[in-house]
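The other protein chains are all here in position, but one chain of the complex has been omitted.
Up next, chain A:
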Amino acid sequence: MLEIKNIDVYYGVIHALKDISLTVSQGEIVTLIGANGAGKTTTLRTISGLIKPANGRVDFNGERIKGTSAKDIVKKGLSHVPEGRRVFPEMTVFENLELGAYLRKDKKGIKDDLDRVYASFPILQKRSRQNAGTLSGGEQQMLAIGRALMSRPKLLLMDEPSMGLAPLLVKEIFSIIRQINEQGTTILLVEQNANMALSIAHRAYVIETGSIVLEGTGKELAQSEEIKKAYLGG
């Protein structure tokens, strides 16, 4: 479904991504784990068109999307839950969700998806007329996920959904991610919380200072000695 090949990204003179390749197939949860500054977020932002890579290929559903504007990439069915949630704080929860469906014109479909999001996140319905800035961190993360789902994506890119959340909430968010996947959305998940990420991922990649150093199934990597030492604390 998504295939990126030999991507290089520079920030000025800094070589942030070095020859990165990875694939995500239909129906999978794929996770990209790594330490701070390894290039996880950069990879996601390159895929969703927010950063232009120097060279390499990004194919989505067999179509080249490198160099396509972020707007057209969203139209093709690829939606991004940005790092740090980034909800629109002075807008209501409802308006935030509405903006998620910004590029869609089918009112009926939008209404259905709104109901679906409310069904997955009942708290959002309860707070629908409240400003998003007044929500707790966990609720904001749910809103960010719900907002991304409003564009009815085929592939959902998630950037550190566990960031800054209490352990209990992290569990809840991850079970939601699994549910979304079971309902048919493919997911590419970037995480620092390697333990949680590997527990729900079908496949995983490990990124270190801009290069992919390991790949395998979630289980394999969770048991690998190297990973345990570097990321799982023991």
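Observations, loosely collected:
Keep this in mind: a residue touches a chain if its C-beta (ideal position, glycine included) is under 8 Å from a C-beta of that chain, and two chains touch if they have at least 3 such contacts; residues count from 1.
Note that contacts and distances are computed from a predicted model.
Note on the omitted subunit: UniProt lists it as "Amino acid/amide ABC transporter membrane protein 2 (HAAT family)", one of the names in "Nitrogenase iron-molybdenum cofactor biosynthesis protein NifE", "Pyruvate formate lyase activating enzyme", "Amino acid/amide ABC transporter membrane protein 2 (HAAT family)" or "Phosphate transport system permease protein".
When the omitted chain is restored, the residue from A:E3, A:E98 or A:E220 that touches it is A:E98. Checked against the full complex, the one of A:L50, A:I176 or A:L214 touching the unshown chain is A:L50.
By the touch criterion stated above, the residues of chain A touching the omitted chain are 48, 50, 69-71, 74-75, 79-80, 82, 86-91, 95, 98-100, 102-103, 129-130, 147, 151.
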